[in-house]
Each structure stands twice: as C-alpha cells, then as structure tokens.
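Each remark here refers to the structure printed beneath this line.
Left out: one protein chain. Kept in place: all the others.
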C-alpha cells in the first residue's frame, strides 16, 4: 500500500482525491489545504484521511510514500522540492513549474533521490490520445505535416496566470507526445481584456524540426465550448473532437498528391485523395484513473512515467517562450 | 442596359457570367479567356456573347460600359488600368492587386475617370454578413473584443499565391467591414509543404486600435471543411458557421463581468452571464446576385460601392504585411 | 425533517438515494434491497442509513414519514399499498403500476389516507420541459398540431418488460404534461428479436381530441443515442434535443399558412413562414433534485404533486393500450 498525501483541495484536488481513493494500491492518508471550508468538504468524503492546513505535516510524516501537489503554479517549486527532499515520490500538477530552471532542478532532484516524478498531463492518459499515439507510431499518418488545436469556452478566468498557462499545457503536452520532434521556436499573440491585466485568448505557433508546425488556439471567451484538434500527415488526417461523446477520433484517408506540371493555374480536385473515414473504438475510462495506476506502477517497478520531468520541462519551455513572444506581439522566440 | 465584358472564365468567372447574365440591367456582351476550351463552354451557355482570346477586344470596344476582371492576381493591375483608361467601370476580383501601391493607383485612376470601382469581396453581400453588420452597428454586441475565424478545407492548392492570398481575403474583408477600427500590425505564421514552395496553412493575428484583435486561421489541408467565425463583444457573442445550412448566425447572450475582488484564486462561474441564444432569419440569396445588383446601382446612381477601392486596399495592406511577417516567423509588421 | 425509506437500490435507486441525502429536509433513514452486494455499496455512501433486506422493516417503522419504491414494476402495487396502509407518503417509480386498476386503487388509497403520492416522471422536473410548458401555456405555439419523439440507444434490454414499458413512459408523461388533451386511442407496432421474446423497438401513435396526435418511437437497438422531440403548433415549432449539451430547446418561428386556391398543383414555398429561431436559457439543475424538493414541499404543504396519481394512471392507460395494440399489429385500441 502506497500512502499518499495531497496538497491542495481547490479546483482539481478533489478529482485527484477521488481517483487516489479508488485505487486499490493507494491510501489517501492526508489532505492539506489552507481553507477550512474545503477541508471540511474533503473530510466528509474521505473520513479516513487526516486533514491539515500545514503542508509540513505531510513532509515530516515518514509514513507517507508519496505527495501530490495540486496548488497554484507559483507554489509548485517550493512544495515539490520539499516533497522530494523529504524522500517522497512526487505527483505534480501541470504546468510543472513557473520556469525552466525550476523544472530542471526538480527533475534532477528526483533522479538524485531516486524518486518517481509524475507530471499530471492528464490527457496523455485518455483513450483518445492513446489511440492516436498508436496510429502515429505505426506510421499510419505518413509524414507529419501539422498539428492544430482549439481549446475554447466561457471561463475560468484566473488572475495569477493567463490563458496560455491555464489551457495550453493540455495541447502542448498532447502535441509533444504525438510529435516528439525538436521544438525550435514559438510565436504567440493574444488579445487583451480589462486593460492589459488579462490575456483571455491567445494563439501559439510552435516551430519544429523538419518544417513541422503546431498551431494552438486557446480562449476563455468563447460562446461555445470547442475542443478540436487536427493532425495532418501526408497519408492520413485525424480530426479529434473531445466534445464528441461517441466518436472523438476520426481518421480520414485523405491526402494530397502534388504534381509538378504547371500548365494550369489551379490544380484540379482529382489530385486530392479522398477515401474512407473511420472512428476507432476508444478505451472508455477516466484518464486520471489510468494516470493514478501508472504512477503506482512506476513506484512499484522503479520506472519512469510517460509524463516525467523531461515532458514537464518541455511544456514549461514552450510556455515561457510564449510569454516572451506575447509581449513582443508575435516575434519568434527560440527555445533553448 | 449596361454592357459588360468579362475577362477570365476559369474558376470564378463562370459564376460572374451567370449572375451578370441573370441581371436585367446587365448585358454580358463579351467573354475573354486564353483557353479555347473554356471559351467553348462559355459559348454554349451564353450564345449571345462574343468570345475572344484577346482582352484588347474588350478595351477597344466603345460600346462596352464595364469590365469584370477575374484572372490571377498577378494580372489584375495591368488589366484594371487598361479597363479604366478605356473609360469603363470596373469589377475586380479579390485580392484587388499584388501590392498596396497598385491598389492605390487603380483607386485614384477610378476616381479621376469618375468610374465605379467594385472589388468583389463577395461575402459582404451575403445575408449572414448583412445581419451581423446590422447587429453590431446597433451596438448589440457591446464593446467589441475579438474576431476569430477558421476557413479550412482540402484544396485548392495554387502555385502563384499561398493560402493567405487565396483564402484570407474573405475573412479580412468581413472582419474589416464588421470592425472598421484602424489596423496597426500583423503577425503571420505558417506551415510549409513540398519544400518551402507552398504555404498551405497559416495563422494571422491582426492588431487594431483599442486593443481589438483578429485571429484568422486558413488552410488548404484540412480533412473537414470548416467555416467558423467567432465575434465577441462585452454584451453578446456571435458564432457564425457558414457550413450550417439553416442557422448560420447564432447570437449568444453570454458575457463576462469581472469583479476586482481578489479573495479567491478562481473567479467563480457566477460572474459569467449566460442567457438565450437566437439565430436570426437571414436573407437567402446568392451573394453574387446582390453584388451584381449593387454594382449596377452604383453605376446608375454614380455612387461608391460598399466594397470600393479603399476596402480593397485595406485587404491588400494586411496581405502584404502578412507575407512579410510570415518570412520572419511571426514578427509583427506594422501596417503603413 | 422528513424521514424516508428507500426500497430498491438497483439501477435507479442510487440516484434517488443521492438526491434524498442531499435534500436538507429529507433524512434517508433506511435502504432496502434483496442483494447483499448492493446494500454494502449503499452502506459505504450512506453510513447513517440502516440497511435491510426486508421491506417490512420499512413499513413497520413508525418513525418513517415516507417511502420511495424503486423496484421492478411487477412489485409496485404491493409495495405501494403497504406503504400507504402503514401511513407513509409515497414516491413511486415510473411506470406507476402494471395496469390501470392497480393505479386507481393506489391513487384512491393515497387520497383516503391523506398522503402525498408522487409518481417519478423525472423529465417533468427538467429545465427543458419546464420551459416548453411555459411557452405552450402562454399560447406561444398557436394551436397544437402534433408531438413526435424518438428515444433510442443501444441497451438496456430488460426481460420483464418490453421497450415500450421501459422507455415510453418518459415521452408519454412529457407529452401528456405539454398536451393535456383527452387521449382517445393508441396504435402500436414493434419489431421482434430473439424469437418473439423481446420487443426492442416500437412505434406508438396516440390519438387525442381535436385531431391532435403523438408519435413516439422507442428503441433499445440503435447505433447512436437519439433523444429528439418535435412539437408543432400553427404559430411556432419546437425541436427539443436532450442530447444537446447547450441548446436543448430550439423554438422556430416557422409555420404554414394554406390558401384555398387550386390553380396550381404545388403550393409554392412562399406560403411557408420562416423566421428566427431561438434557444432559451434553461434552468440547469438535476431534475431529481427538483423532484425531491417538490415531494418535500407537497408533504409540508399538504399539496398534490404535479406528477400525481392521475398523471401516473394516464401513462399506464396508454402503456396498457399499446400492449394490446402491439399484439394486434397496430390495430387501434380505445383508451377507456
């Protein structure tokens, strides 16, 4: 039995608690939050867990094997460091840290301490992403051309991060998992609201090796919820609509073959290849459940999670470059 | 009766011919194209029209009142100039010219010659855009926040222009019509294909006065056809889906009111205003039919078209800045 | 505090338990089921409730004020009768009873005992149905013409009832609530499966006064989930799609005005009136929560629920006539 303590019971913490509690190998031993009100709600659902307002109660507790950090990103580095230094495995929410240096320090510390570092890029553990990874790795899409995603809805505005830091980690982590090419530079542009205080809508372009490109559109100000991703290869194209309850991933046998003849101004439609579409059956599970199990397995077997420190750093690198590019109205920022 | 000559019977010319022919005030007198094959097809449908391979047959024909230019953009400037110099009203396809200087010269020439200059930004004459213009001008959306559009499908690749010059004029012209704020700068990024020869997918960000912003996503490489536009104001938001056969324009009584309290990290959902949605009945006509009638009315009454030279130049300005920004991987280019 | 006992913790019982437990005026005092396994699951979530395999523990418990019956319909009559005879208010699942006589006996008994009888036609308590009721009662649809609904998905097959008794009570209760005209006769047809043992798909036509008609299509064998209802009046038409997460109810300002001229074979399209569509904001709550509150209010104030015995009997009448018509391959059966 792996005993775990949870720090942060705000927006996401309750989902972690529920999944940790349901995992037969995990024991949710302590829940920590600064709000008395939240602790009480936690206590009703998990009467067996201790409740505390002080994270130190977790770090100094030698009976605990692991810590999950689900607090605002500005607190991640300190809490993560203390967790690892106190000899515990670490589950940390996305984005991993506020900057790349912090991410690297945490990752090195986990290695030195020989502890599992799991960054909660939840979508990696969905049935949809798993199926797309399988298709792409088998070469089913041909050469990759681009990744394009839109993640938009009405709310939630946050005051300590902009929409890029809030929503884009989902798309960046999926994209990096499916297209693990070297990232070269980022251009980011965004709209402003309420003076300059808030960026509720932004566009990222991520340049990669081999002319690969990713476009990511994130918004807190959309009248309808959009969760669309297009992944295009020379052989096949994917349309992944996370809002679709039954056919999230559609694989199109469509493509384009260009001929070099130049007789006519317009290439005719016959040069496009249009075949069947199919929507593979996806594993239907809660992603966090699989994530929690993977965390458990990595601890038991001493393995590295799929969403390890390196994956977390990659996301933070792109976020940090985006922040800089955003200030420069889209000027490209190289990724170190 | 206004006698009109049409130059170019390729992709778009047949649509012009059909609408000119159907207008009771227009007589389609000459059709000109370099391809014998196309001329034959035109001749079968419009037996009363003369056919010619030489545009000079149009310019030197004094019985003609107007010329429509529907050829590749690289030929627009020369043909337009000759048409105006020969004393004819001018209908010109989008984008108006290859660069801003050419657009300005044509516009000035039309004014000097006292001729109507109609730039065919077709979408301005749709029922959907007319309804949105009406809503916005009445102040129904409150203060404007952003414009965001995606125009994507599989094909047509062109070799003389990239996807921005092919598809974005539609969106830029709609956006400029609905949000006539001063345009300040453009950031453009794009994917490459087939070496660097072709840009089949691109993102534009257009910065305007008053922190207004437009995001425009255009693609020739999408497995599904997308024609989505979001227009967001502080009071209401519009979702305009040109693919929807029956409810193209949806107006959402949704918005966000931010309070300056900072007690909690997350603003609660109650700050969002969510009300009814309605889809106004739109005039159901072919846009070109209205465009052709507007052209006729302007000639008869000596008036300026809604899509005049200035509107055409505005689009070319943004296209030209995009081209430059695209080469610089998104670095913002000011609009002169 | 109203103390309530729940009989049946199978498919629907857990939803009742959750909503009763969350209501501040209800105390979920006993949960009864014949399955040890289910009782254990109930016990984990509601540690304060007593658990029992014998419904008599509920009936003979004088501290209880109310009983909820969520068992197979074949057991409803006996359990309901005992509940009322033991002096308790009654919440009973749909369909209320196996036949009309049983329904009438229960309803009379509740009146005699002066107890609240609440039939759980859950959909009546949704925001969607409440909004449609409001629109119709204000006369917004003009004269009613028809009701047409389809409720289809893959599963659940039941062995003790056919698809009509399983799914149609939802639609019949909504239809009867929105169109409370006298029901005259029913024609029902259905497909068979697995020999004659199971009717997984059926069509009902319900004839009403004033030439009103309802068509109800129910299926356990559909590749996609369908929850479509059309309600048509002479002035406006409603499309209610319960699958739509954000715009469940759409009101179309569409209609038809027939002229009696006979010059032409085809009436022209101009006789159709086509105006705006709007999707009113709906109250967003769990229907059972409102149902539970309404049950509480009726008990406190000695009032009759909207879904009272008469409403329950009306549904059973139509189900019983359908069963008979189904055997006669659609021959109409009068409703007594």
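By written order: A, B and C. Residues from 1 in each chain.
Basically, contacts are C-beta pairs under 8 Å (C-beta built on N, C-alpha and C of every residue); 3 or more make two chains touch, one makes a residue touch a chain.
Please read these numbers as outputs of a predicted model, since none were measured by experiment.
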| item | value |
| --- | --- |
| Chains shown that the absent chain touches, full complex | A, B, C |
| Option touching the unshown chain, where A:25, A:105 or A:247 are the choices | A:247 |
| Given C:86, C:189, C:246 or C:293, the one touching the chain that is not displayed | C:189 |
| Sole contact to the chain not displayed, among C:10, C:87 or C:139 | C:10 |
| Subunit B residues that touch the omitted chain in the full complex | 224-225, 243, 245-246 |
| In subunit A, positions touching the absent partner | 247, 253, 274-281 |
| Subunit C, residues in touch with the chain not shown (by the definition above) | 10-11, 72, 145-146, 148, 150, 152, 154-160, 185, 187, 189-194, 196, 198, 201, 203, 205, 207, 211-213, 215, 217, 219, 221-224, 230, 232, 237-239, 250, 252, 254, 256, 258, 262, 265-267, 269, 271-272, 274, 277, 325, 328-332 |
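Here, only the chains that are shown with their structure count from here on.
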| item | value |
| --- | --- |
| Distance-maximising chain from subunit C - centres being C-alpha averages | B |
| Gap in Å, rounded to a whole number, between the CA centres of subunit C and subunit B | 52 |
| Distance from the mean Cα position of subunit B to that of subunit A, given in whole angstrom | 38 |
| Distance between the centres, which are taken as Cα means, of subunit C and subunit A, whole angstrom | 42 |
| Sites on subunit B at which at least two other chains make contact | 274, 277 |
